[in-house]
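Questions regarding the structure given below will be posed in turn.
The complex is shown incomplete by one protein chain, all other protein chains being positioned as in the whole.
Chains: A and B, in written order; residue numbering restarts at 1 for each.
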Amino acid sequence: MKEEKKKKLSMIVFSGDMDKLFAAFAVATGAAASNMDVTMFFTFWGLRALKKKARTGKSFFGRLLGLFYGGDINRASPSKMSFGGIGRWMFKKMMKAKNVPSLAELRKMAIDLGVKLYGCQMSMAVMEIPKETMIDEVAQCVGVATFIEQAQQSDVTLFI
Amino acid sequence: MKEEKKKKLSMIVFSGDMDKLFAAFAVATGAAASNMDVTMFFTFWGLRALKKKARTGKSFFGRLLGLFYGGDINRASPSKMSFGGIGRWMFKKMMKAKNVPSLAELRKMAIDLGVKLYGCQMSMAVMEIPKETMIDEVAQCVGVATFIEQAQQSDVTLFI
Partner (left out) sequence: MKEEKKKKLSMIVFSGDMDKLFAAFAVATGAAASNMDVTMFFTFWGLRALKKKARTGKSFFGRLLGLFYGGDINRASPSKMSFGGIGRWMFKKMMKAKNVPSLAELRKMAIDLGVKLYGCQMSMAVMEIPKETMIDEVAQCVGVATFIEQAQQSDVTLFI
């Protein structure tokens, strides 16, 4: 008896906005719960979703970036109505009121369901975010070729 | 004689920006006109595309959101050069000058061509946008599992 091949979902997570990260992890956990094989590639602003609470940056520009766009997944602000942090606070309240999990909880669920998290090597180098400032659950830091390979075998691909 | 299976397109419409909604509906109508089976899942800011002109929100935050991000599809502003509403007005003029349909007209075309419109239950709850404030053509309000199911059967998937 031939076992049925698992369907596969690959996602590039480019955005570091609270609302888009929420959508990304909601789709990822939903797919993993439906028995799909899920891979998320975090690049550019999306790398925030993998960061521990740590100050990053070595060069002047790197430190500046770490300062203005620092922090971990809890610091992500919505893409609209950010209002200098008030939007983030408001959305957290609204989500809690409806018993919707937080971003960090959703990421934990994704990890527990076997979703694979990759960091993009090139943007980690450019943005000066080394592997040791990331959560331990990051599977690997890879180049674009790895994403292409995975995407070719995927049934669903998304850029978020 | 076996009938050829229709190709299928599934789309998550996350954005509520005028230009991105325009792209989403242009792709959807184009695909439906090419005999594809098209499903659009509206979530977060994208829900605006399904709203009737109605004030939404029950809690303080929900009403605030309804106030700052209220209105229906005609209130959508471009993602760049919004200029507090001037960008919207300018793009409408430019589109009209080239006989390009408006967003509302494009949505009507999509509906007439059989494009299925779904609302995302979770973001409707969080953002306090109940089904009765949406246009009647919304097929159903569903969870992420329904999108995953549709996406798995799709030939083309997009996140907009």
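Definition applied: a contact is a pair of C-beta atoms (placed from the backbone, for glycine too) under 8 Å apart; a residue touches a chain by one contact, two chains touch by 3 or more.
Bear in mind the structure is a predicted one, so any value in this text is a computation, not a measurement.
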Contact residue for the chain not shown (choose from A:Ile86, A:Val126 or A:Ala139): A:Val126
Selected from B:Ala26, B:Leu64 or B:Leu113 as touching the chain missing from the view: B:Ala26
Hidden-chain contact residue, picked from the options A:Thr39, A:Thr133 or A:Ser154: A:Ser154
Option touching the unshown chain, where B:Met124, B:Cys141 or B:Ile160 are the choices: B:Ile160
Among A:Phe25, A:Trp45 or A:Phe91, the residue in touch with the chain that has been omitted: A:Trp45
In subunit B, positions touching the absent partner: 7, 9, 19-20, 23, 26-27, 29-31, 33-34, 36, 79-81, 90-91, 93-95, 97-98, 100, 155-160
Absent chain, residues of subunit A that touch it: 12, 14, 16, 43-45, 59, 61-62, 64-65, 68-69, 122, 125-128, 143-145, 147-149, 151-152, 154, 157-159
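In the analysis below, only the chains that are shown with their structure count from here on.
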For subunit A paired with subunit B, centre-to-centre distance based on mean C-alpha positions, whole Å: 24
